[in-house]
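What you see is part of a larger complex, with each chain still in position.
The first chain written gets the first letter, and so on, giving A, B and C; residue counts start at 1 in each chain.
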Amino acid sequence: MEPRPTTDSPTGSAAARTTIQLISYGPSDFQEREIDDITQLPSYLKQPDLVHWLNVDRVDDVAMIQRIGALFGLHPLALEDVHHVYQRSKVEEYDGYLFLVVRMAATEEDSLVTEQLSMFLRQNCVITFQEGRPGDCLGAVRDRIRRANPQTRRSGADFLMYLLLDASIDSYYSPLEQLGERLDVLEEIAEAPRARGMIGELHAIRRNLLTLRRAIWPLRDAITGLLRSDHAILQAETRFHLRDCQDHTVQLIDLSETFRELCSDLRELQYANINQRTNDVMRVLTIISTIFMPLSFIASVYGMNFNTDASPWSMPELGWPYGYITVLGLMATISVVMMITFWRWGWIGRQSDLK
Amino acid sequence: MEPRPTTDSPTGSAAARTTIQLISYGPSDFQEREIDDITQLPSYLKQPDLVHWLNVDRVDDVAMIQRIGALFGLHPLALEDVHHVYQRSKVEEYDGYLFLVVRMAATEEDSLVTEQLSMFLRQNCVITFQEGRPGDCLGAVRDRIRRANPQTRRSGADFLMYLLLDASIDSYYSPLEQLGERLDVLEEIAEAPRARGMIGELHAIRRNLLTLRRAIWPLRDAITGLLRSDHAILQAETRFHLRDCQDHTVQLIDLSETFRELCSDLRELQYANINQRTNDVMRVLTIISTIFMPLSFIASVYGMNFNTDASPWSMPELGWPYGYITVLGLMATISVVMMITFWRWGWIGRQSDLK
Amino acid sequence: MEPRPTTDSPTGSAAARTTIQLISYGPSDFQEREIDDITQLPSYLKQPDLVHWLNVDRVDDVAMIQRIGALFGLHPLALEDVHHVYQRSKVEEYDGYLFLVVRMAATEEDSLVTEQLSMFLRQNCVITFQEGRPGDCLGAVRDRIRRANPQTRRSGADFLMYLLLDASIDSYYSPLEQLGERLDVLEEIAEAPRARGMIGELHAIRRNLLTLRRAIWPLRDAITGLLRSDHAILQAETRFHLRDCQDHTVQLIDLSETFRELCSDLRELQYANINQRTNDVMRVLTIISTIFMPLSFIASVYGMNFNTDASPWSMPELGWPYGYITVLGLMATISVVMMITFWRWGWIGRQSDLK
């Protein structure tokens, strides 16, 4: 379970490992800096015609977060949400800035994990806080800025926010595709006689879909909220692109719900197959038992040691010339009758079905 | 899984295979052209009193799409949706034109597949982009125009859009009917003793219904959106026909939901039958075992080789005059008692139930 | 599956078999005519102070429908819906008249079938089209008019429409009651040991409920739409009666949903019973096997033919004076121990449970 958002959470292990990166750009400018000393930050932000993106990787250093918050005039409750890392995706409007929480997806040892990305959007800067997992899905955005993509360079901080949001949403496609492929594989082997691992695999996939669902439904609500918001900081062109983001989240939800249904269907299919196979196994057992039990019984009867000399009523068959032949014939008759009965009931005749 | 709508998708294999068809018509005019050289297009479109339908088959040639987009002044985000072919059905209003995405259905090797049809509706022309699967469901519309159907020829481009939308919706009826027929067959054989393939077949039908559902729910939402839209390009008469389209999608949804329920019911029926048959098989086995095990045991006892000469306590029955007859009688009694017990429990007496 | 509403459907077999009936009435007038020649119709309709009810039985003669449509000035799209007989219940408002589609229920060989009734309500006449199944549920309305029911005779065409709508809704009660009775029977036999046909019967009932649901949900929506409509043709008193119709549809939905839940519950009950019985059968088998297998084994051991003369180690028990008695005692002891064990496990002692 993810940690509960407590009011007094541990301060984290090592403030030294928090990395802060500042990217500043304009139509023709581009600077990328690692910030070691946070006191230098104000001097870097002085150029009002540039867009600044301050990315903080790790949120366990509360003091650091509060200093950055103070620098940009951010509300303490929002900073608490930054620090307490399991938050649902949401959008909150503050005076002069927007606060967004979204969750980025990644695959870690076959399971889908999500990482919180907290974003503040101010007039000409975006401040992002990542939970601190290694790697992120924002490389594409950085490359776009570095490669001087004209639309990106000319647009304001709200467009940067859109790009980050879009990259976060895009991060769900690849894990979802992997789940889809795993389902395809399962579907192919569902009919195989001993698809034993399938039950566990299906359970694992469902768990991942559950995680995904918890992350993506609130995301859709958050984006819808953003679209309806009339906060001055969002420009018309950006709103237009946000509509595209919304389309993508709806598509992700669609797809994951489809996968969930498919999981259920495969599970049912698997149950039916197990039951069918149990039925088949039972039928083999019953056929064999039903044929051999009467035969063995007959043989046992003639294995009894009644003294044929003591009385003419004591197993006289044993001395008959054709006694043995008759008994064998009786046994053969019983077998054939049984076989025909089973064939009529449809129990045999398609032995190749039995697997 | 359908490909995710990426920003940088492969450019496709062969631009040469993209076919472009232009149909221009008016109350008394009709021209049908294959366009090889896109630069000639503007000259063909010069007649303002005709309705033009430009149909592009294949969407993997990005450059071609962008050139056509530039020609008609279409928005880059819409053109991206044209190219990235798994889009949900939707309607987007732009300044001066409407952008529709719908999905057409087709049956391919027993499975229902859908193909994206992107439509732009301008004042006097409709531009459609098809994914490029062989064949389409728009032949009826072409025929209607060719055969100089008066209503069609007199009406504007928005009526043409309605016709195309209607043809797309109609394309779902035939696959859905096929699914209905397959379900009818399954329902008939559900009671058969070895309806083994049924489980897999039901799963296949459910998959198809899942695909259909994903295609048709957004379609309904899109048409509802279209009906509510007050875009100037839609005339009153066309809106009236769109209401009919909406009726059809609701009916399709109705029917597919009914089929889904029927699938579930048949699956449950099948489970119950399998369990019932296992129960029957077990009962046969138990009857046979319960009758023959005691009998065989008795026979075995009298097959023991205790030396009757060594002691009067060693199996004196073997030497009794009526020993053998008595034992046979005992066996017969046991069998009869067992039989009566099973008959009382209702296990036998209706053997014809066992299949 | 019901036929899809196609644009080009077959013209039907025999126009001659279409029957047209005209009932005209006022506070003190009453005429009932079979119309053979449609051209005479206008003359019959000339009395403006009477209410006319034109009932057409069979909708496969397109030409006939179109001629009647032309006579009353009905819209082609509505006439298409009349002809293409699987329509969802709906209400459509046209200029000067209302168009209603409802579905009447009937029981045909234990299954519930529905028949489309299309109604046009004009100022002083109602035109109804029935699908053409033998019999209808409108006899009560005819009788009411014939018997000169004062409220009916004095009211206008909209009251007649209400009566027809009410009769259609009433037609669902009787099949639903039959389903309820079949469920009651099933519930009583659910506990019986071999309630085998139950699974199929439950499935049949669920199918009927599914059909009913598809017919009645849209009906409720249609009536709600009618109640909200402010079409001038509906008088206040009639609206009041329509509220009663709505109550009835809600009650029908309520009841059918309750039946659906009951079906599910009975199915689960049946599953549990099958499983429980399998468990019982298995227990009997296991008890018998567990008791007799060790006994038979012991008897077999002493049936071995080791040569007691060849060696003192070869089955000396066979020559012991009390060997046989001892072995029988051993067997009895084993049986008793097993019995006690099974009794402790609760497997025996309540044999009467086993059915």
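One rule holds for everything that comes next: a contact is a pair of C-beta atoms (placed from the backbone, for glycine too) under 8 Å apart; a residue touches a chain by one contact, two chains touch by 3 or more.
From a predicted model like this one, the values you see are computed outputs, not experimental measurements.
Here 3 copies sit in place, and the number of copies making up the whole complex of this structure is 5.
Definition applied: only the chains that are shown with their structure count from here on.
Viewed as a contact network, the protein chains form an open path, each link joining two chains that touch. Annotation: the chain A:chain B pair of sequence copies touches via predominantly different residues, less than half of the used numbers being shared.
Spacing of chain A relative to chain C, judged by their CA centroids, is 40 angstrom.
One finds 25 Å separating the Cα centroids of chain A and chain B.
Shared interface positions of chain A, defined as residues touching 2 or more other chains, are 303.
Within the complex formed with chain B, the chain C residues making contact are 1, 4-6, 77, 86-88, 90, 92, 193-194, 196, 199-200, 203, 206-207, 210, 214, 218, 267, 270-271, 274-275, 277-278, 281-282, 284-285, 288-289, 292-293, 295-296, 299-300, 302-305, 308, 315, 317-325, 327, 354-355. Contacts from chain A toward chain B in the complex involve residues 173, 176-177, 180-181, 184, 190-191, 240-241, 244, 247-248, 250-251, 254-255, 258, 261-262, 265-266, 268-269, 271-273, 275-276, 278-279, 282-283, 285-286, 289-290, 293-294, 296-297, 300-301, 303-307, 310-311, 313-315, 345-347, 350, 353.
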